[in-house]
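Dumping the structure here so I can ask a few things about it.
The complex appears here minus one protein chain, its other protein chains still in place.
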Amino acid sequence: MITWESFLGSFDTGSGIWNPLVWVLSIIFILLIVYSIRRYGKTGYKEKTDQTQSFLSGNPEYEKEQMHIKASNMYWGFTESLKFVYKILDRMHTGNVSDYVLWFVIVLGCIFVLIGVI
Amino acid sequence: MNFFESLLTHSPALIVAVPLLGAFLTPLISKINDKIRNAFVVFIVGLTGVLISMLSYDVLMNNKMHNYVFGGDSALIMPASGESFAVRIIFAVDGLNAFMIIIGAILAFVGVIYSWHFMKEHTGLDKYYTLVLLMIAGMLGMMLTGDMFNFFVFLEITSISSCALIAFYTNKGKSVLAGFKYIVISTIGALFILFAIALLYGQYNALNMAVLANSIQFNTFTDKIALVLLISGLGMKAGIVPMHMWLPDSYGQAPSSVTLILIGTTQAGLYALFRMVFTVFGRHITSPIELTIAGNNILAGTNLNSIVGIILVVLAILTMIIGVMMALKESDFKRMIAFAAVAEIGYMVLAIGAAFFTLSPSEITIEGVQVTFYSFSQAGQMAIKGGLFHIINDALDIGLLFLVAGAIYYVTKETSLNKLGGLARNMKFTTIFFIIGLLAVSGMPPMNGFASKLLIYESIYLINPILAIVAILCSILLLATFVKVLHSVFLGPKIPKFDEVKEVPASMLIGMGLIAIVIIFFGLFPNLILENIVQPAADALMNYSAYIGGSLL
Partner (left out) sequence: MIYQIPFIAVAGLILIGLYAVIFKRNLIKIVIGITLIESGVNLFLITLGYRQGSLAPIFTGNPNVDKAMSLPVPQALTLTSIVIGVAVLALMLSLIIHIYRHYGTLDVKKLAKKEADEE
């Protein structure tokens, strides 16, 4: 059956011990400290006045749709610098169903050479 | 009590028979009322879940194996000439099977509850529920059976009903095309698996997995062809690169509750791959025995474990890298999660493939005959445990992400990430569930993804450090893709088009909440799950002779 010790036990991998309950309790404790520090300095703040408008160094504020960064543009640096890899991957992922079966036959052939011959 | 004991004895057959009966009764009941049909389907799946929990509790806690012989009380027939042969279809449930049907139970139950409100405004729902129940029956049959041809039949049942469900939105051309691609790929894979089964039958005159495991000698050419065909065919069903390309198409176009159960069928294909490699061919791959009498090698083992290990590890590294890199570029929500699912399958295959390199011999001498036994080292056993634990974690995490994607689609009717934004203000619960799923997929504590990934990293680092570095890098890139989704869908200013979206209805929240609770529970107490559920499964996997002994008597 399920014993109380194994219920509270530590997570013992081959080279270390890790206990998730201790981690959660310490995170909650640290969050309480952060919250109390934040409450310490929260005076003189009025909602719904000019204090809450966003300041863009005097520039006009655009529409909400244009201000939000779209998902395709987010990792532009990563995809642009690895363009040679993505060119090969795009050529691999066509929409053809015949190409899917061709990849299956290629892998079948490679594994057959490895197991059957060696 | 006598009723419960007889229920337990018959439960392997009932687990497949109850959804099948429900599937054939659903069109009749749906003529009465809609709510009664939904309640009937939830009742059937709940009853199956109760039976599954009874059976797996008995198998995992008492460490014994259940056999169910269809049509008689003994699987062996002994004619007058003396030698006995196994003749009936059996369902053999050991630790690994019990582990897999727990996954099937959770996914099926949450999927049916989620689709109560998700599919409410579509027509043709009686056919939808019939096909869902058929798919659940096929998936559970695949996980329970101990007979090779029976496995092929359940594989085809599952693929036919999932194809019809993937093409459910017949007004969109993309869904129908995705269904067509799925059925072509699935049929070709299944036909090659049938070819391998026919080869093994013609050679050894047995279709039972235990009898085959007992009698395979790996010295002819047809055995090698059968092993190659089985690895490739089952790898195609499980979604290993470069045969993975049907996964984004079919997971991305199906309704979200169907995708949840499709994840279960993909894991069933992966389970079958492990069963073939470890148990059916187990005498030659994972525990070759060498007998030497007075210096001559009588029964020499083969060195097959390193070859199969190299194949699995190379395919797994390719799967992880290509899956993650394609996910980073994608801008459709569900296709991105499907590529992440491909990458996660790579983790499981990597863990189990790397364990093959740690087989080490140990010699004992019985009466002058020197016998060499092979067994996995400590790091290899930890890797197998981590890989098996990751199966259930990955099914839950990716399932939760697909349910969130379905909730977003239900509310805004958009699937492209470029057109969404700022939804966190109105949909608070969905955002919390998405953050839980994000932390779980990328392996952050205290979710369950951290527990299994920690086991995989530590054990693979002891085997070969470069593999562990690649695995950690891919985990970080997975975190990057989902943070991109979090920013572009949930955070940011409120877009005026989505000003009056409301929270999703109650049954979808209950479904997502159930999975989130299980994720957090597995993450906070991983020791419980490892000792009671994963350890018997890993023991059953590594020890093929227990499977033979337990299912033939």
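Chains here go by letter, A and B, matching the order in which they are written, and residues are numbered from 1 within each.
The rule is short, and it goes like this: a contact is a pair of C-beta atoms (placed from the backbone, for glycine too) under 8 Å apart; a residue touches a chain by one contact, two chains touch by 3 or more.
As the structure is a prediction and not an experimental result, all values here were calculated from the model.
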{"item": "Touch criterion as defined above, residue of B:I29, B:L47, B:M61 or B:V176 at the omitted chain", "value": "B:V176"}
{"item": "Identified contact with the non-displayed chain, of B:F149, B:F218 or B:Y409", "value": "B:F149"}
{"item": "Candidates B:Y201, B:F218 or B:F429 - the one touching the absent chain", "value": "B:Y201"}
{"item": "Residues of chain B (touch criterion as defined above) contacting the omitted chain", "value": "149, 153, 156, 160, 163-164, 167, 170, 173-174, 176-177, 179-180, 183-184, 187-188, 191, 194-195, 198, 201-202, 207, 416"}
{"item": "Those residues of chain A which, in the complete complex, touch the missing chain", "value": "94-98, 101-102, 105"}
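Everything that follows uses one rule, which is that only the chains that are shown with their structure count from here on.
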{"item": "Where chain A and chain B are represented by their mean Cα positions, the distance between them in whole Å", "value": "24"}
{"item": "Chain A - residues contacting chain B, complex", "value": "1-2, 6-7, 9-16, 18, 20-21, 23-24, 64-65, 67-72, 74-75, 78-79, 82, 85-86, 89, 92-93, 95, 97, 99-101, 103-104, 106-108, 111-112, 114-116, 118"}
{"item": "Chain B - residues contacting chain A, complex", "value": "61, 177, 180-181, 184-185, 188-189, 192, 221, 224-225, 227-229, 231-232, 235-236, 242-243, 245-246, 249, 304, 307-308, 310-311, 315, 322, 325-326, 328-329, 331, 378-379, 382, 417-418, 421-422, 445-446, 450-451, 454-455, 458-459, 462, 480, 484-485, 487-489, 492-496, 523-528, 530-532"}
